[in-house]
Structures are given as C-alpha cells and as structure tokens.
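Below, a portion of the complex is reproduced, with chain positions unchanged.
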Amino acid sequence: ATELEVTHWWTSGGEAAAVAELAKAFDATGNTWVDGAIAGSGGTARPIIVSRIIGGDPMGAFQFNHGRQAEELIEAGLLRDMTDVAEAEGWKDIVNPPSLLDGCTVDGRIYCAPVNIHSWQWLWLSNKAFEDAGVAVPTNWDEYVAASDALREAGKLPLALGGQPWQAAGLFNVLTVALAGPDVLVKIYGDGDTEMAAGPEMERVFQAAADARDMSQGSNIQDWNQATNMVITDTAGGQVMGDWAQGEFAVAGEVAGEDYSCLPGLGVNALIDTAGDAFYFPVVDDPDITAAQDVLAATLLSPETQVAFNLKKGSLPVRGDVDLTAANDCMNKGLEILKAGNTLPSTTQLNTEDTNNQLNDLFVEFFNDPSMTPEDAQARYVDIVKSKD
Amino acid sequence: MPDVVLEPRTLVEGPSGPKPKKRLSRRNIMIYGTLIVICLYYLLPLYVMVVTSLKGMPEIRLGNIFAPPVEITFEPWVKAWAQACTGLNCEGLSRGFWNSVRITIPSVLASIVIASVNGYALANWRFKGADLFFTILIFGAFIPYQVMLYPIVILLREIGLYGTLWGLVIVHTIFGMPILTLLFRNYFTSLPEELFKAARVDGARFWGIYFRIMVPMSLPIFVVAMILQVTGIWNDFLFGVVYTKPEFYPMTVQLNNIVNSVQGVKEYNVNMAATLLTGLVPLIIYFVSGKLFVRGIAAGAVKG
Amino acid sequence: MATDRPLSLFRNMAAKIAAIPMILTAMVVFVGGTFWTITYSFTNSKLLPRANFVGFDQYERLWNSSRWLVSIENLMIYGICSLILSFVIGFLLAALLDQKIRYEDAFRTILLYPFALSFIVTGLVWQWILNPDFGIQFIVRSMGWESFAFDPLYNPKIVIFGVLIAGLWQGTGLIMVLMLAGLRGIDQEIWKASRVDGIPAWKTYVFIVIPMMRPVFITTLVIVASGIVRLYDLIVAQTGGGPGLASEVPAKYVYDYMFQGQNLGQGFAASTMMLLAVAVVIIPWAMLEFGGKKRG
Amino acid sequence: MEPSISIRDLVLRFGAITVLNGLNLDVKQGEFVVLLGSSGCGKSTLLNCIAGLLDVSEGQIFINGRNVTWEEPSDRGIGMVFQSYALYPQMTVEGNLSFGLKNARVPKAEVQERVARAAKTLQIEPLLKRKPAALSGGQRQRVAIGRALVRDVDVFLFDEPLSNLDAKLRADLRVEIKQLHQRLRNTMIYVTHDQIEAMTLADRIAIMKGGEVLQFDTPNEIYNRPASRYVAEFIGSPTMNFLEGTVDLSEAPRFAGSQATFDLDGYSFADRPAGGPAAFGIRPEHIVTGPEAAAKPIRFDTRVDLVEPLGSDTLAWVHAGDQSFWVRMDGQSAVRSGDSLPIGFDPQRANIFDMQTEARL
C-alpha cells in the first residue's frame, strides 16, 4: 500500500466531512490517504503547495480550483499529464458539462481530475427572518431589495456579507450574471471587452451593488460561513454565496425549502457557473506514488465517490450519470439547471488569479466604503478589464 | 573614640532619625496605583482567554466575555489538545506538539551557536569587511519574511535540504541571525577587551577563546537569545509549513487549522484553549526565566 | 619565519571561516535574495518566477493601485504611532519600575508576558475583545451606557489604531525591559548631582537621562522598526486587512499578490519598494553606527 | 560661632549592615575638612548623608545651626562634586552650570552673571559652549566644581573629585581647590583616600575606619602624633617603621626590643600611659643615615636590601637582624643594594603605641 499525501484547504465542517468520503474511497483501494489539510483559504494553502512543488519535494496530489491557477506549473512540466488515466476511464464521455474538462486541458492533454462543480450564483434566504419581518420570502433580487427596510426594522441584517475580499467580488459577479446576463460577463472577462464594462448594463449592476452595499451595512464578520451562520440563525435575511454554503445548512440540520430558501441566479437568470475543484498530481520519481496517483484520479471520478462526496460538500457531481436521489431541494435545482445546460464558465476559468485579486481589492473597498460611488467603482473596473491578460 | 571633641549640644532639636516613611504616601499610591492598573490591562487578554476557554459554548453565546464561567468545563481544553479536527486528522494540537519540540530545539541551538560565533567574530576579530556584512545583516532584519519565501525555497532545493528538518533549522537560523548577532556583538563588545588579549597571549586561538573564555562568561546573553528564539520559533507558522511537510508540521499549524477552520460557529472556547496551549511553552519560559532575561539584557545587550 | 607581511586574506583565518555562515547569509540570502527580488520585479512573473522582462510596468501598476497607497499610508500611521507610543509607554513603564518598588519581578513579568505570545494569538484575542458584539463595547453598553461606541476593528477610519492597541500590548513589555536595562546603566552619580541641583525627577529624565540612553534607543529602534516594517501576522489575525482595505499593509500586499494573486512580479515590485525604503534609511545609519569606530 | 556642620549620633544602615555607627562630627565655619580612610570605611556614605542623598537611620544633621535631617538635598545649601564628574553629557558647559539655577527660577540676568563669575573663577570661560565629551578630565572636574559654585552654597562636598585624573593634573587641581577655598572661605568637606591630598588640603582631617572617626585633627597633629597605630600606619609613605618590644615606665622610660634596648628620653608621653608590650614607630624620613647617624641616641648597623631612587629622594629598604626599616635619603644618594648602612634616630620623633589597644602611649 502506498501512502499518498493530499493537500487541500477543505477544513470547514461540511468540507471536512466531504473529504473524509474521498479518503475512505481511496483507502478502500488499498492505499493510504495522508491528509495534509491547511486551513484558511487558497491564499494560505497555495504558496505552501507551490513551494513544495518548486522545492522538489511535492505532495502526491493537491487541490486547486481548476482553471488558470495551475497553468504555469503545467507549462513548467511540474505536473503530471493524466491523459492516460482520463482516457482509460473515459472522462471525455462522462464529465458533464464538458467544459469542466477543458479547464484541465492544456494543449490537448489533461492534467487534472475535476471532482465537483461549484456555482456561485445562489441567494440563500432565511425563511424565519422574513417571517419575523412580516414580509414574504422574496423570489428574486428586486423583491429582496424591497424587503430590506422591513428586515432592518425587525432587527435583522438584510444581507450578510463577510469581510474577506473574495466574497465581495463574488457577490458582484453574481449580480453581473443575474442582472446583465451571462454574455456580458463572458465578454468582459473572456474577451476583455472594455466597452461593455463601461456600458449601461454594467452601470445597472453597479447600482445594484450599491443597494447590496446598503443592505450589508453592519456585518461585523469575516468568514463566509459566519455569514452563512447568520442566515442559519435567522439574524440575517440572506446571503449571496456559492453552493458550498449548502454544506453549512446541512451540518446545522436545516431543511431546504422549510428553514431556508435558495434562489439560483438570484431568481432572475437561473444560471450557474461551472467553477469547481480539481486535483492535480505533481511529477514524482517514485513509481509507487505515480501508481497511487493514477488510482486516486480514477477513484475521484468514480460514481460512488462522486455521490458521497458531493452530497456532503453541497456541490454538484461532475458526471451527469450518477444518481443523486438523496439530494435536497436546492441541489436538485442546481442539477436541473445543469441538465438544461444553463451554464457559464467561472471566473477562475476566465480570469487569471491576478485579475481576480484586483477585482477582489476593488470590490472589498467598494463594499466597505460607502463614500465610493458606483461611477468611480465602474471606472476602476474598466481599468482592471483593460489591463487583464 | 579619642579626640573627637564635640561642641556643646546646643542644637539637638527638630527631627532626627529616618524620615517618617508613610507607607501610603501620595507618591507610592500613584506609583503602585498606576502599575496595578496597567498590569490589569496587560492581564485582561490572558484573563479573557482563560475564562473563555473554561466556558461552554452556550454560555459564551450569552454574552459577556469578561464574566467568570458559571460552570467550569475542561471540555474545550481536551478538545483542543486531542480532538479538534483539521481535515481528517482529529488529534488536536497534540499532533504538532512534539513536532514543535523537534523543530524548536535544534533551531534554537543552531541559531544561537551561529549568531554567537558571529557576534564574537564581529566584536573581537574585526576582519576587513566585517562591518559591511554586519550592516547587511541589520538590513536583513527589515526584510519581510514573505519576500524571501521563494528564493529560500530555491536555495534549499539546490542544497538538497528542502522539506527536511535541517532545512527548517537553517531557515530559522538565517532569520534569527540579524537580531541575535546584534545582541551578541554588543554583549561581547562590552566584555573587557583585555581578557581577550590575555587569552591570546596565553596561546588560545579563535575557538579556544570562544569556548573557554567567552562562552562561560556569557550566560545572561545566552539566556536572552534562548528566550527570544524559543518564542520566535515556537510561534512560527509560515516557515514551519512552507519548508517542511506534514510529518513535521508544528503545533501552530494545528492552531491555525483549529482557529481558521470554522465549523458552523466559531468555537471560541476551543480556540482560546488551543491558543493557550500553544503559547504555554514560551509563557512558561518567560515566567521561569524572566529575571535572567532582564539581567541578560542589562548585561550588555543594549550597549550599542 | 613570519618575516613578511602575510597575505591579508589569511590573517584571522579562523575568524573568517567561523563567519562563513554569516557571510553566506548576508551575501547569498539577504543580498542575493534582494537582487533576485529586484530583478524579477521587472518581469511579469505570475505563479513561477520567469525572466520575461517588462520594464517598469509592475511599478506603474503598483503606484496606481489604491490598495498599495492605502497600505503605505497605514504603515506610516501605524509605524509612527507605534514607534512613538512604544517608546513612550516602554519608557514610562521602565521609569515606574525603576522607582525601587516592591514586587518588581512580578510587575515586570506581567508586563513582559505578552511578548511570549505570537502575533497570531495577540490578534485573535484582541479581535475578540474589541468585537462590538460581545467585547468591550457590549460590556459597556450592557452596563447602561447605550450610546457607547468602541468598535475600532469595524470602523475603517480607526481600524489601524485597533491593530495598534494589540501591537502595543504585545510589544511594549520588551521595550520596557530594554529601557529598564538602559536606566540601570546610568551612572548613579548623575542622579545624585541632579538631586543636589534641585532638579525635579521628571526633568532629570527628560533632559538628562533620556539623552544619555542613546545606545539603548538605537537597539530598541532596530527591534521595533524591523517589526513594524514586517507587520503582517497581526493584521491577518486581527482584521485580515479589513474592513475593506482599511488595514492593509505593504507586507500583506506583497504576500497577497505573490501568492493569492499569483502575480510574483507585482509582489516583487512591492517588496523592492519596501526594501528600497529600508535601505535608504538603514545603510547610511548603519555605516555611521557600526562602521568607523573600533569597538562599541 | 556655631559650627557649620554638626553631625549627631549618626547611624546609617543598609538593611542589616550598619555602615555608620553613631558618628559625631563638628565642622567649623569655613573649615576645610578631609575625610580620609581606606575603601569601604563609609566616607561616601557619610557625605551622602550630609547631602541628603541617603536617609539616615538615626541621628541628626545640622547645617549652619539648622536641623536639615529631613530636608531635600537642594534645600540644604550644599553643592557636591563627584568622582565621575556627573556632568550632564548632552548639555554644554554653560547648560551644566545654569541648569540648577534655571530650575530654581533665578532670573536670567543673574544666571548669566553667576555663570560668568564661576567660569572666570575656574578659568573655563573658553569652554562654555562645549559639551563635556569635548573636555579633558581636568576641565570636566572644573566644570563639576563650577556647578556647585554657581549655586552660592555654604558648604561644598567633594567625593574623591580627583581620583579619575592622572597624577600631574591631580596635583594641579589640588592647588586650585586649595586656592578656591582660600578665596571663598566656604566650608568644604572632601573625601579622598589619597593622603597627599588630605595632608595638603585639610584644615582638619577625619581619619575614618569601619564607620567611625578614629582621629579628627590637623594634618600636622595627625602626622606627628597619630592617635593610634592604625592612623600612624595609614598616614605616610613609605609607611612608619615599627620596632616591637616592651616599654618600661618604672624608672626612666626605656624601650626593650628584640634587637636593642634604649632610653626614651624626650619622648612626650600621653597623659597616663601604662607600660607593657608596645610598638615603637619611627617614620622613614626621621631616620638619618651614614655619618650623621652616629650622633643619634638610637643607632643600628643595617644592610641595604633594595634601593628605590625617586629622583628627588631615594628610598632604601634596610635590615638589621630581623628588623627591617624603610629609610628616606637624599635624591643624590649613591647607596646600593647590599651596602651596609648605619642609621640612627631620635626618640623625640617617634610614636609608641600600646600593643593591645593600639592607642598612642
């Protein structure tokens, strides 16, 4: 049996439970999963992972968001080409949507094993909070905005938003997709269309972001799951957050539709992006480890693992052929959208981390500084789009 | 007592003997009052940590962080030490404790040995260019660790120590070097130069003087260096995690994991217990050898 | 027979050999690392360092970045306040402890213990104490003063002072010890002379003793200032740079861009600016302070 | 006239150690008193008590008839000069001189005038703008004296002010201090363990030992009629020579030593001496050598062990049997080690001490 060290940053309650499923499945193959969890976020874990790889003492496998994050490591020949495994397992046929595999593909070779689909475009609402405020649970963004005064009066925070920069940027991108439409987003991020970025559609999005800013005034929290927790405990009306929040609701024992509601695409554009996590496999000398890597890659995409993992994680499986009867209300909504093909590429696929980082900076500033006008913010937004590559 | 001729005692009036010392003089009240208030302020966080770590979560949620625990529970401590999870590992801090010990001891020793030899060479054997190197070292004290992260990864890879305990020891030695060298240099400079000369006349060479003359005279500054390094290295997170692998991850990695992996609500009591547990070793060292620390600093560390 | 002047390279051979680790560290790590950093700051390296030179692009972007400007401003505010306050508080505490008081050891230990804790721990605890929902603000309000507001960590205008509170709590103990050592090193006869001259104690401190403590102040300055420039952990633990960008600092900018943003070039450019600022101050000063004179 | 300084039953303890033990001392107006004693005998402690820098444990201190036991140092009308100068290093000489005055809110014009006067007295006018670091030791000590001078005090206290200076400078400054005293006529108390300073400066010397005053008298009296053997040995360099033996007072006073027995004609005994075991002390410079020795009532034939030519004098260490003597001769003396040398001296010049009590007979 080979010990394979796997590094990831899944340490919250739902995440850890999900990882345990992966480990269980891998251990069942006779190998041993050595857990190298690093808490924090990608920001903490990534330099550690990269250092290990550059330092010539890599782990057996590691988690990245698939997309452009690993591009350079691949070009530098530090990551293994997993095309053989992919072909043997027939990933091309089973991975759905197929764009997921594109994120792993460089020059026609496949370098990673996608494990799930995470979409950002969700609005989570606390049914009880709205009940307390005496308004109906909104069914779209505009209703939600309209209800914010009532929520305030009832002593609830209308919109929970953590202080970490990526949450602010995520919220904004969700608003973009919902209010301006997916094409706008793809044009701006994908093609670097500055005219579009400066255009009236985006103006509207920035206005909406300003509304969201007002609604989120007074969230004294940092972590995303603390924000989620405010929704769970009904002290906040809602939160815009990816489907991983689902895991928190699950751990807290809440029931979708009953205790909380979810609105994909903010109830406006029922779309989801196909961001997600993928495992990469550094090049190592030890043939045992190489073999174990192959086993892990195959295991990750096996139907049983996919089901067990994604149920815990609250994300969607990467293959369309698995049976998710245990999925809850919200998850099913996601699955349907996925089935309908209403997907769009994620920002991690469209943008480099550098651009995302700049967007994070812009939006965290915007959401925390009420004196920043939507116009100013948009001007800077255009600058970032202009300089992106 | 012959020959001490006294004038007639015409003067014996007014106060005599010691000044009546009021135990509660205004000055004393001011001094002790101020000190006590300040000390309370300094103790407050520790108090909050201890108190919180002994409460259950419901009690914490009810508010007042300063209130003493109604019901003392050691649950959080047990959890922090042995049960808290990181990813799949649910062994709490205990997993990292021995790693921390394994890292700290050689790192402290190596960094002190090297820095003390540097300080000695700089103070007593001033060779050409010594000042230049020293200035660079002081400059190095100001370089943010993050900047050096990649260059050092490459360096360690090239010398084949990446990912090993010794690689980490080297990193700690490098980053401890500026301030420690400054301290040792100042201390050795303050020792009488004649001792050094006498030893040279007696035929002792570089190492002979170092080991036989300088080291035995330098206990205080070694204590200072030891305390500074133990604190620094024990509390380090970044190097421990970047330059080693999971089998060596120090306690602080677990601490980071416990504190940063929020499972639903933040378990403040466990966080505090974990924090205290992690800080225990340096804290004990301070409480035990604080006196020597001050003496060591006074013994020359500050003479520039 | 040692008649001729030996090659100067071989004089003090043992000392030079013993200093090799230091020389290597200085030259390879600090100088080498610095040059490496500077070199790559002119490239557009992303995740991995690559020699793809782009001139001053990174610097242009750096100085156009509002986050960088905020970071610098914060570091300035924090640095100046922290320097002044830690010296003032450290000195005052030392002066208090120098009054031949009882239980000096206990007081000293209490003032010094925070230094044993890491910035991470410090940041956590103070984040908690300063949390308006259950920290000091909450306590004061629940005691009846409803309008009391003290939420430095959630107010962008004063968040940096919230960090300062924690930073000072952690660091002043060491400064106090250094100052105390300095005070103890002052010739007792100076005190006697000033008492005979009828000079009040505070004046003696201000006009006579403090100016005499120059060497202590210098060592302290190196320690405090290097800590300020590297300020990172505390921010991360306490505010994460927030709210918004209100408590960003340069070291965090460097780190975030290098690792989070995967834009090494940008991180290196920011580092280079930091190093440049430090070098401009340090090198002439160190030359004066450590060069020239023979011993101490 | 009331004494300038009067110390009554002064006791000073540091914790359990009693450093001064019921000390009494009266210093007259304008007198120059030197406290002389070996290291650790309590000289500085006494001075600090007078200055008010140490709180006394028991007893009283009067300055000009005023009980100052509890007064602040600055209110006692004293100025003090320290061994390490204790100049304020970052102030100019002028600043050093005027700091105390400014602090006492003396008007500016007067400060200037007083500083100018003190600077003139001490001839440090050209130095006024310099910092102490730029001064030589002697100049520093002059400034330190100036600091006491400007304050127009009644009493000057000096704690080994010249110990940190080299011999030549010490001699020069000694003269300056003496002249200063002659001009100012202030009361001065001066601590030293240098006998030359004590002898040349003092109107009266207080010889201290173990926190007590052994003898308080003029230099001449102390030199020529030391009250005890300790004082006799302490004063004079080379030290007094002693012959041990027995004094017989029954008839004509006689001294019987191991080497010789002789009459004590002309020796002025103290009041009621007892006979018995005693030490006969004679100073090296009271011994004559060579042909002159023959004329003296007491004579020894000695052999020279060691010669120390000082230029101005020559010292010789000689012995007769197991009795050794230091002898002082002329600087031109050609005596050499190994020579035989007749020596002689007068009992008049001697001091005889009881072997038990050590007191002068």
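Per-chain residue numbering starts at 1, and chain names A, B, C and D are given in the order in which the chains are listed.
Heads up, the rule we're going with is that contacts are C-beta pairs under 8 Å (C-beta built on N, C-alpha and C of every residue); 3 or more make two chains touch, one makes a residue touch a chain.
Since we're looking at a predicted model, the values are computed, not measured.
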{"item": "Composition of the entire complex, counting every copy that the file contains", "value": "A x1, B x1, C x1, D x2"}
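As a convention for this text, only the chains that are shown with their structure count from here on.
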{"item": "Shortest path length from chain A to chain D (each step joins two touching chains)", "value": "2"}
{"item": "Farthest chain (mean CA position) relative to chain A", "value": "D"}
{"item": "Which of A-B and B-C has more C-beta contact pairs", "value": "B-C"}
{"item": "Whole-Å gap separating chain A and chain B, where each centre is the average of the chain's CA atoms", "value": "41"}
{"item": "Intercentroid distance (Cα basis), chain C paired with chain A, Å", "value": "38"}
{"item": "Intercentroid distance (Cα basis), chain D paired with chain C, Å", "value": "55"}
{"item": "Interface hub residues of chain D, defined as touching at least two other chains", "value": "none"}
{"item": "Residues within chain B bordering two or more other chains", "value": "149-150, 256, 259"}
{"item": "Chain-to-chain touches, reported pairwise for every pair that qualifies", "value": "A-B, A-C, B-C, B-D, C-D"}
{"item": "Parts of chain A lying in touch with chain C, wherever the complex brings them together", "value": "42-43, 46-47, 50, 54, 69-73, 76, 163-165, 220, 222, 352-354, 356-358, 361, 364-369, 380, 387"}
{"item": "For the chain A and chain B complex, residues of the former touching the latter", "value": "5, 8, 10-13, 16, 19-20, 23, 33-40, 44, 47-48, 51-52, 54-57, 59, 223, 225-226, 229, 232, 248, 251-252"}
{"item": "Chain B contact footprint on chain D (complex, rising order)", "value": "2-3, 6, 8, 24-26, 55-60, 62, 65, 67, 69-70, 212-217, 227-228, 359"}
